[in-house]
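Let me begin by presenting the structure, written as structure tokens, before commenting on it.
A single protein chain has been removed from this complex, and every other one stays in its place.
Coming up: chain A.
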């Protein structure tokens, strides 16, 4: 447990600790589970591996894919899923599969294939982080791999041209975002009040869409119409990533962080109550028992304060 762990990943910009979805997932999970990772972002040094980031190095062990890295962290007793029931663990796997099948193609497309986005944002950004002459080759390779992946998994007949495939993957991505929004509802995180693996994956995939400033942004616009998902990303950024990358936050910051988190949660619960009242007025929803319980607890605890604040 005391072996120092180093994570090499792509760096951040636009307010994110990393712009690469998989790196972001691992960083978020490390924050949620309290794993002490030293984060090294790739800059112009020659240590750039062959584009297969993120990579975790612990003593002599080198692990490279997010799922494997998270497994390793869990084995080291940094487990963010400790409180989950077996069914919730199963749900986690299912939703991660949904993200990979439906959302990832559109994410890859927005970053690497959409010509305007790629030429004006993605390629310069990645090229500026990689040493010459690898910077001439690596972004192009990543773009080709992304296109390959999309065409092989989604591009069979009856879709015969790239535009048809694009239309289909964006439709799927928008549906996936809607499903995630419905599943999240008004709760803080996907499984109650503490973040878990699923939250790390969803955050890793959503935050780049949400924050990175692209010229062509219709997925981002769709995401902005789902306020609970935007709130979810912002919450995690403010609560867990108050420092930018490189180095873990010192112990003194943690109490300040915890206070800020409690304050944020109170504000969120207030806005959730208002949203809930709006929803109730518009339709009669069928809340599953799980949701009702959390709302009742919130309403029970906070009933007096929001009412007093709202009264003129």
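Structural remarks
Simple rule for what comes next: a contact is a pair of C-beta atoms (placed from the backbone, for glycine too) under 8 Å apart; a residue touches a chain by one contact, two chains touch by 3 or more; residues count from 1.
FYI, contacts and distances are computed from a predicted model.
One chain of the assembly is not displayed; among "Iron-sulfur cluster assembly protein", "ALA-interacting subunit", "Metaxin-2" or "Serine/threonine-protein phosphatase 2A 55 kDa regulatory subunit B", its UniProt protein name is "Metaxin-2". Checked against the full complex, the one of A:101, A:116, A:164 or A:193 touching the unshown chain is A:101. Across the entire complex, the residue among A:120, A:148 or A:280 in touch with the chain not shown is A:148. Contact residues of chain A toward the unshown chain are 65, 86-87, 89-91, 93-95, 97-98, 100-102, 145, 148-149, 152-153, 156-158, 179-180, 182-183, 185, 286, 288.
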